[in-house]
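Of the protein chains in this complex, all but one are displayed in their positions.
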Amino acid sequence: MMEAVLERQHAKSHVSEPRIDARERVMGLAKYTADWHVKDMLYARIFTSTVPHGIVKNIDSSEAAKTPGFVDMVSCLEDSTLWEAGEREHVRRVFADHVRFVGDCIGAVTATTRIAAKKAASLVSVQYEELPASFNIDSTLGNSNLKIWDNGNTIGPLKFEYGDAEEEFRNSQVVMERHYSTSRLHNVPLEPAISLAWWDGDNLTVVAATQSVHGCRNGIAKDLGLLPEKVRVIGYYKGGGFGNKINSMNYDLIAAICSRRTGKPVMVEYSREDEFINVHGRWSTDQDLRIAADRDGRINAVEVKANCDIGAYTRHMKRGHFIEGPEHYYSTEAWNAEIYGVYTNTPATGHMRAPPGPQSAFSVESLVDEMAYELGMDPVEMRFKNYIRHPNSGKFTSNGFEECITRGAEEFGWKQRWKRPEKQNTRRGLVTGVGVAIGSWHSGLGHGEAIVSIDSTGVLEVNTGVVDIGTGAKTTMALIASGEAGIPFSDTRVIWGDTETSPFSVGESGSRTTGFTGTAVREAARQIRSDLLSIGEKVHGISSSKLEIKEGNLIHSGNGNVISSVRELMHASGNGRITKSVTTEPALKEGEERFVFAAHFAEVAVDLETGEVKLTDYLAYHDSGEIVNRLTAESQVQGGIVMGIGMALTEKLLISKTDGSIENPSLLLYRIPNMAQIPKIKVFFTDTIDPYGPKSLGEIPIIPVTAAIGNAIFNATGVRLRNLPFSREELLRELKGKK
Amino acid sequence: MIIEPFQYFSPQSLDEAFEILSEHHGEAKIIAGGQSLIPLMKMGVEVPCIVDIKKIPGLKAIELSKDGLGNVSSIKVGALVTYNDIEGSNPVKKNLPLLAKTASGIGHPLIRNRGTIGGSLSHCDPAADLCATALALNARICITGPGLKTRSISADEFFKGPLETDLQDDEILTAVEFPVSAMKMGYDVQKLTLGHGDFPVFIVSVSLHNDGKKFTDIAIALGGVGETAVRAGECESLLNGRESITDEDILEVSKMITEKYDPPSSAELSHDYTLDMLAVYTRKALINAVQMVTG
Partner (left out) sequence: MKMEAQTFDLKFKLNGKEVNVLVDTRETLLDVIRDSFGLTGAKKGCDEAACGACSVLFNGHAVCSCTMLAAEAHGGSIVTVEGLSSNGKPSFLQKTFMENDALQCGFCTSGQIIAAAFLLDNAEGELDDHEIREGLSGNVCRCGAYNKILHAVSEASRNRAVK
């Protein structure tokens, strides 16, 4: 079966189709979770810890219960449900009795209106026994009385090494050591967290704003002790997530718990502030790096030692992989990484678009740039000399890195625009500079399921469990099926987002939808086509090997004549509907590694008087294998870059030094980029063909951005900024210092 | 979400408004654009009674007065005129370009379609864009009280402290009057913000005239450097009456400003930096303004 998939003739896609659901979205008809209105619905509102670390001793809800509209209160004192997905290394309860940060959820109030729920929740009073707390890495590491978790306050070290780094550092001609840091960030999906749940006997239905309906169902079932088939999760439209709506979330469980207690449908709605505090964001990092190179620009070894502030809980899946990625950018003799995750009494961290990717690329790609300038080399040449040709052992399934770097530099006009830094003698006005950074990221393969069918009228129906949080997954699935089956895109329909009707999908995280579910869709559609050809043979007496299906027609491959439409063919066959239900488990061969690659180029203008940085031009060149839909793929890349621009220039969660709370849980104070700050972003894709089909795309675009911008700032000013977000104040201080 | 209940009134005339205000003395608040009041109420500020003045006729006009020669001598901007109306008004653009420029830079377009000049000045945030520009343009604030008694005071007297003005509980700001000069004018407004469309950390609003021989009416208004927006009087007098203003003069004034005024530090920007920027932005504003009349 896989062979057939592999044999398929790949060709660069020039398909550029608008989203299959664009009409619903632009007309305001798409129903997101908050847009559901079910009869007798109640509203729940959480109440949370006001202390950074402590044990809940007493909860008084007598005042809350007097609020007109109050229905029910539930808290850690009577409900001890675990939220398994909420913390990777330890046990986390939905309602914490041992609270670990200001904002840790203790309970929820249910009421007839939103206003009553909020009012009542604000009146619940909680007594605590307070415990020592830590709000940053240093105080966690330095405090032996601190017990955020009983078995230690750190995770790690994660060690990753190959080659003999010490040897390389001894023998290389140039060695540099630098410190870099990145800040705590938040995903800020525009749709704040929300969940709606109701029970029908012991069957639970949850309308979830999740990135994966099946993951969500399985998580809820497990945590509530139900069989998965008793839980139905619906997730048709979702306002972004970028990793913080993966699988089951605590608010899904809270909606289910409150609904079970009250016997009514319950909607849990987070305010923007709740979203900032109660839904995880990106961890911060403190990184010490060393790099060893020879004068000719050859990088011999890199060493990374890092501590990461992972908050009170972390959802990150792979144990300790808080810094990860750059070991797959370069072919070095040796690599040595030692990474710790450090717990603090601050809000949770977890997945955010390529979870460790941009933090890791920032330090390494800045350092490689520093080395290039130290050696007097063009930074693009430096990358070209060292970019990874082959993994340490084995081989890449495909590698378009070279094209990304060289063609990217050409398209950007790097040779004409890059200048060696000169001493700035002016004190006023704008100076411009350009920077480059590269990156790579995993491109997995795995379990996929799809049901594809064609009905008697020739309409192709693709049924998968994707949710489409904005990635265009539905459109991608439909395009894969339509292309493979030979049915026009306009005659293709999708069914999605409901565990009751759709087969399993991993959901939209880890850039996996196209590689996992897409492979199953392709196979199912191929089977449909093959059935149609057999029917053609039967009906028209022409060998199926001489037939093709194209644009909804049965075609004679010899002369290209249309024999009949698929619709007529289906009619003639007497078959009502052909359905193919397919499961695929593509896997890499021994020694194979599958990656995506990118090179980014940025231009900035820096105001020498204020230190303000404005991004004036941006270009991204990506190898993600075959591009199924150019239009939405380009959007994904631009979107990742916009988020990277925020990370580089404005975004930072401000953590209180006195109680670890978030000081800026508001869109007025946590600054995500707006349109006025975003330049034209040109996007190119390589012609790379990967034998396993389209590669991943959603995460890699954010990875090189911060370093590309930082490197451009250096090129413009001669000042190297090593802390994210870049501070205009620090830049100005350094500029003055240089005079 | 607003939690506490409140009464809502929408009087059709000033008379009716004053009746309601006196009946709910001390409990009532006027709502104009609501772009400050509603956020405050969502944050938990309790207001038992809201008086919406937007149905009262006559508060939305932009009126020109002319002198004997037919030249525009002043412009009266009604309290309910929005930032967007100001930005788009031809007479304002022509006669009070600094006001138009200031209005066009407030927050973002959705705010500008709602926020009003009367609301902004009555709210009296020390760093609000229009407070500084009202000072720079020597605005007079027109106020009506119970019995339709009217009075008018200078912006300078009107601003009393952070979120505090000379308005009494039962008074309504009805219009803001700006004198217009026929002389050649230069102006600029510059502000430090933490992001595009953000509330200013501080703002510098500059206006000046040149009668063909010398510079007059130099106005340098600063917002965000103290309890209210202020005029940098000593710095102004340093330049007033000069035949020419050089870059060195401007540098000196900018330096002087930083010795006299003190913008606050914030979680994101240190005091030193903010102070440095005060000099930089003052210089930028002055240079641009001077260039308009000389260049």
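Going in written order, the chains are labelled A and B, and every chain counts its residues from 1.
In this text, a contact is a pair of C-beta atoms (placed from the backbone, for glycine too) under 8 Å apart; a residue touches a chain by one contact, two chains touch by 3 or more.
None of the values given here were measured: they were computed from a predicted structure.
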Which of A:N247, A:N399 or A:T471 touches the missing chain? It is A:T471
Touch with the missing chain holds, among A:N399, A:Q527, A:Q638 or A:T686, for A:Q638
Using the definition of touch stated at the top, determine which of B:P91, B:G107 or B:P264 touches the missing chain. B:G107
Against the chain that's been left off, what residues of chain B make contact? List them. 1-8, 10, 31, 34-35, 38-39, 42, 48, 50, 52, 54-55, 82, 84, 88, 107-111, 113-114, 196-197
Which parts of chain A face the unshown chain closely enough to count as touching? 18-19, 21-23, 25-32, 34-35, 37, 68, 115, 188-192, 237-240, 242, 271-272, 469-472, 631-632, 634-636, 638-643, 666-668, 672-676, 678, 680-681
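Rule of thumb we're sticking to: only the chains that are shown with their structure count from here on.
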Quick one: in the complex, what on chain B touches chain A? 1-3, 108, 194-199, 267-270, 273, 276-277, 280
Contact residues on chain A for chain B in the complex? 114-115, 118-119, 122, 271, 609-610, 650, 654, 663-664, 668, 671, 674, 676-677, 728-729, 732-733
